[in-house]
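Here the complex is missing one protein chain, while the rest keep their positions.
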């Protein structure tokens, strides 16, 4: 296959990574309007969980629980006092992310650690290695799980109700506090799962989260807040754009091009790809 | 003065306005009523540029309003209030009014500190009876006072057309009384469109009423004509119109 | 009037007279560095504290100002091409650099360049009503992209190293302590003048308008104002301040590099403003000085602790004292007087 054609699956696999890291954010940012800068550190927590367990598969549910619990604690201890003040949560969670990074440095040391990739993931199909396919599969599974949760479970439907109209949901008897808690748990847990997957392709160290956080936010912004299909399309689009932009230029320029594209896109669709209509003023 | 022709608004496939025609002549006090979801607020949103119609025209004093931005429409002399009043809580009453009166001032005067009280602000203060509260911050006002402040801000803009969205909702009887008087006085020298549910308020103050239903104009006429109309009664679930619209759910 | 300006005058005397007398040159230029940050913070205080625009990309404007000044300093020191161009293999001065030989043009670019960029960006995003979190994330991404661009153009910008090794500024020897003292006085005076001007602006009708936009942008539209225009102007003003601060920073500190304008330094300044008290301009200035000082003091004692402290301080301020030091001080004063 030509190098050019190769970039298509590569772009999709980059998109899968973006989707995986952004999936949790579509929950916490999208639903609750919480800009969680510590999202990257939840990803890091997932990666370190994989490091501690030394095995990828059991690490997936474990990381979900670990990162989810961290998210739960953060939400209960701090974020719930900040609803309606998204910019304050941004700064608050940035402080949290600093502390978590330093904590990781003190617990695990500053140098990167190694998570052995399972033997069954070596090899590949065409240009795509099994580990990339694994990540794509995980992203698809994540999307399906989230979709099923949102549309097929009672809790999920309540979550959606809160996304669409918090006040109305509250007055119709939904305990928004519990929904928020659960949402944060799931969103953070998904970050943990992403962290496990990332051990296959990237470094595992205290700075892990900082490498992915900006990209994750771009995906959510381009996709539209709280929009699952938006996140999927945005991740795929940005992944492909990144892949081809880097192919034709270089990695530095590709990053700039992706950003410019997001800004340009927001000129056309200021609320992202999909948007919830609302009559509320400001 | 204000003329809507065949205005249509669609939200995600739902026809919020389905070909509304409405003419409000100069100097009139017009009431808009209708059950929930009839499209009353949407109609005001269309006039003020908050919502863009998919078809139809909105003309005001010779200007086509469709496609203009909100602040441009305000500058043409169309002002509005909102269902839930929005005043700036961190500013004082007088600062709120001054801000509303300000858009006609030359830009560079913005950089100066406010000194004294301009004529428009003083007039708005007097009309709304908020003189005593002038230096208080808007955040401490009661619900009724906020509504008056909002109407005052509207007056300070010196608009030619006022659009009031449920100005007496949630007010006590006394407050409603005062608002009604205020409204009557305003209507003396302005064109006013009021969205309102309160039938008693309607009877006392309305001259002409337009009934909206499912995005269309159902009936138009005097209060008595309208409440006697069988279609209106039917719309309000077969009950007498006066009962149905007398209380908000 | 006199009473109102008394605290300002007192601080001015301390900063302009007492500090230069008491502090040794090394500490004085450290203070000058903090005051540069304070100028950026003042802009953030205006844009964020007053108008509600959380800009996480102030570093970009700071950097543009800094690079403009650095280019000028590099060109005036004589000896042909700037050093980094020599080792990057650039043989001829790039055309982009030529105007920066002129001090007036360089300074104008340092201030007007950021304003122009902010105006263009502001027009684009505010007109489309991109705001709040979206705006914050976009400006943050802008900072990230800017760093990548600067690093990638090594022959033009010095790459990751940035530019350093300056010898004199406007004919004054930078190694000389009296030059450093002079720079300190310039920075302090600029800060003072900008503070007064911004305070005037905040107290004016324009300031009321900003608060109104912060608390209800859509409502302001229905008062006949175009919030996009007002926000763009404000954003540009804050960008201009950051640019000027960057231009002053370079001779004071002696280096400009991409790391100074990335995501983290931009955020750190926002943190400083929050710690000082975002609702008050004095809070922004105070926050920048306090955080700058705390960072220096802490890293001299125990380096590892700084991240914990910064993070913890931040969490505490946001949860317990959202109005920052100024808010706490005001509460304390009220408690005493009543």
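All chains are identified by letter, namely A, B and C, in their written order; residue positions are counted from 1 within each chain.
Operating definition for what follows: contacts are C-beta pairs under 8 Å (C-beta built on N, C-alpha and C of every residue); 3 or more make two chains touch, one makes a residue touch a chain.
Going forward, contacts and distances are computed from a predicted model.
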| item | value |
| --- | --- |
| Undepicted complex member, UniProt protein name, chosen from "Urea ABC transporter substrate-binding protein", "Putative PQQ-dependent dehydrogenase", "Sarcosine oxidase subunit gamma" or "Multicomponent Na+:H+ antiporter subunit C" | "Urea ABC transporter substrate-binding protein" |
| Touch partners, limited to displayed chains, of the chain removed from view | A, C |
| Touching residue (missing chain; options A:113, A:140, A:181 or A:261) | A:113 |
| Where the unshown chain meets chain C, residue by residue | 4, 7-8, 10-11, 14-15, 18-19, 22-27, 30-31, 33, 81, 85-89, 91, 148, 151-152, 154, 159-162, 164-166, 174-175, 199, 202-203, 253-255, 257, 259-260, 280-282, 286, 289-290, 293, 296-297, 299-300, 303-304, 306-307, 325-326, 329-330, 332-333 |
| For chain A, residues in touch with the removed chain | 3, 6-7, 10, 13-14, 17, 105, 110-117, 121-124, 127, 129-132, 200-205, 207, 210-212, 242-243, 246-247, 250-252, 254-255 |
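Rule of thumb we're sticking to: only the chains that are shown with their structure count from here on.
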| item | value |
| --- | --- |
| Relative to chain A, chain with the most remote C-alpha centre | B |
| Of all residues in chain B, the ones touching two or more other chains | 82, 86 |
| Of all residues in chain A, the ones touching two or more other chains | 281-282 |
| Chain A to chain C touching residues, read off their complex | 29, 33, 35, 78, 81-82, 86-88, 90-92, 94-99, 101-102, 105-106, 214, 217-218, 221, 250, 252-253, 255-256, 259-260, 262-263, 266-267, 270, 281-282 |
| Chain A-touching residues of chain C, taken from the complex the two chains share | 48, 52, 54, 124-125, 128-130, 132-134, 136-138, 140-142, 144-145, 148-149, 151-152, 216-219, 263, 267, 270-271, 274, 304, 307-308, 310-315, 318-319, 322 |
| Parts of chain B lying in touch with chain C, wherever the complex brings them together | 48, 69-71, 74-75, 79-80, 82, 86, 88-91, 95, 98-100, 102-105, 109-114, 153, 157 |
